[in-house]
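The structure is given below, and queries will be raised subsequently.
Every protein chain of the complex appears in place save one, which is left out.
Let's look at chain A:
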Amino acid sequence: MSAKTAAGTVKERAELALNDEFLRKAVKFTTERLRNGKKNASAEHGNWDEWRERGRQIRLHTIAHLDYYLNLFVENARANGVHVHFADTGADAVKIALEVARRKQAKTVVKSKSMVSEELHLNHALEGIGVEAIETDLGEYIIQLAGETPSHIVIPAIHKNRYQIADLLSEVAGEKLEADTTVLAGFVRKKLRENFLEADIGMTGCNFAIAETGSMVLFENEGNARMVTTLPKTQITLMGMERIIPSFRDLEVMATLLPRSATGQRMTMYMSAITGPRRTEDADGPDEMHIIIVDNGRSLQLGDPEFQELLNCIRCGACLNACPVYRHIGGHAYGGTYSGPIGAVLTPALNKNVAEWDDIANASSLCGACYEACPVKIPLHDMLIYLRRRKVEKGHGNKLEGAGMKGFAAVMGNAKRFRAALKMGQLGQKLVVRDGGIRTKLGPLKGWNSYRVTPSLPKHTFRQSFATLDQEIREGLKEMSPDIRARMEAAVKNRGNAGQGGGHGHG
C-alpha cells in the first residue's frame, strides 16, 4: 500500500517536517483552531461525556454484530435499487469501480472527499484507463493540484498556507489570484461548476450507512457532495465495511458527536441521507447507484480484543488535532493514508505487517491526548503499546534495545542488583559530570542532550538516606487525628465496593 511508496522512516520524514517552518506554522494554526472549537462545542453541549459513552456503546454494539447489520443494510439497499458490491481487498474495490466506469464509457468522474478512495489510490487507477478524476472538496482539490496526498483526515490541505494555495490556483486560472480565502474559494467554486455538469460519474465516500433503511449519509460543509450525488447519471459510493450504524436514532448521536469533534461545529452544513437512485417522482439524482463495501484489512480486527475498537472510529480527526506529535510533524510524516494517532494504529493494523510499520507506533509519547479527544473513546494510546509489543513478540524488535531490556529485567527483578546499578551510576558519572550536569553528546545521550542538560546523580540515593530520615521522622511524628484515621479506614473499606482502582483510577 502507500507505505511502500512513502520514502524512508518516520524519523526521516519527521525531520523534513520539522525543518519546514511553513508547514509547522500552518499545521499549528489550524489544529489549534480546531481543537479549541471542539473544546468550546463540547463544553457548550453540556453533557459531552455521557454522549461520548452513548456513541461508544452504539459503535461497540454495531461492530460486535457487524455481520447482522451489514446484511440488513445490504438487503435494504438492494431493495432500494442500489447495486451493492463487496470488495475483500483494495485491488478488488478498484476493479469494481473501474468496471462501472468502463461500462458507462465515462470520461470524467467528480468526487467528493473520501478517505477510502485515498486508501485505494483510486484516482491513479482511473487515470490509468483514461478517466479524469476531479476532486471537488476544496482541500482535496488543492491537494490534487499539488500532486500530493491528504495530510489530515478531515482537512486534507492543512499543511498549506493561503499563499501557497493562491500560487497553485493561479496556475489553473492563468492569472495571479489574490491570497484571499473568499477570492480563492470563489474561483474554485466557479471552476468546479463546469465539472459537475459534465461529469459522467459522481463518486463519494460514506460517513454512516443506516442498516434499517439502507441509506448512506454524508456530512459536508461545501455542498459539493450534494452536487456529486445529484448531477451525474451514475453514482458510486465507497464505504468501509465498518461505517454501519443500526438506525436513524443512532445517527442523532453521531450527528451530535462528529461535527463538534471534527471542527467544533454544532451541525455540519449539509447532512444528506441518500436512499437509492432517483425514483420517477424525484426531480434529480442518479439513475444508477453503486455501493462498494470495502474490507481491505478491516475484518482482521474483528475478534481481536486489543484492536476491534479501532473499527469504532468515525473519522472525525479530533485525535490529530489534539496530538502534540502531529502538531509538530503534520500528516505526511506518518507515511500512510491515515495520519496522526489513528493513522499510527490503523495503518499497521490494516496491513498486518509488523516489521515495516514498527517505527510509526514509536512516533508517540503515549500522552493520551488522542484518547481524551476521541468522541467514541478509542484507547489509541494503549493500542500503540500493543503494536510495539506485537513487533517485539514477532522478533522484529531492535536487537540492541532487546539486549538492553534483558538487562533491565535482571536489574529490576532484584533490588540488590538495582542498588548495585545505582552505585555504578554514582561512580561512573564522575567521568562526564561537569558543573552538576551531563552535557556529552556521545552514545545514547546524543539525542537527549541535543536539547537538554542531564542532571547528575546526588551523593546519596533515597534508599541510602532512608534509615536516618526515618529515625528523625519517628521522633517528631505527630499523632494522627481521629478524622484522618477515619478517612483512611473508610478508603480501605470502600475499595471492595468501588470496583477496580478504588475509585481513583483510569479514565
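We adopt the following convention: a contact is a pair of C-beta atoms (placed from the backbone, for glycine too) under 8 Å apart; a residue touches a chain by one contact, two chains touch by 3 or more; residues count from 1.
We adopt the following convention: contacts and distances are computed from a predicted model.
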As a check of understanding, state which of "Acyl carrier protein", "NADH dehydrogenase subunit L", "(Fe-S)-binding protein" or "Acetyl-CoA C-acetyltransferase" is the UniProt name of the chain not shown. "(Fe-S)-binding protein"
Going by the contact rule already stated, which one of A:79, A:183, A:197 or A:409 would touch the omitted chain in the full complex? A:409
So which of A:98, A:146, A:367 or A:433 would be touching the chain we can't see? A:367
For chain A, residues in touch with the removed chain: 10-11, 14-15, 18, 324-325, 327-329, 362-369, 371-372, 385, 387-393, 397, 401-402, 405-406, 408-415, 418, 422, 425, 437, 444, 446-448, 450-455, 457-458, 460-463, 465-466, 469-470, 473-474, 476-481, 483-485, 487-489, 491-492, 495, 500-502, 504-507
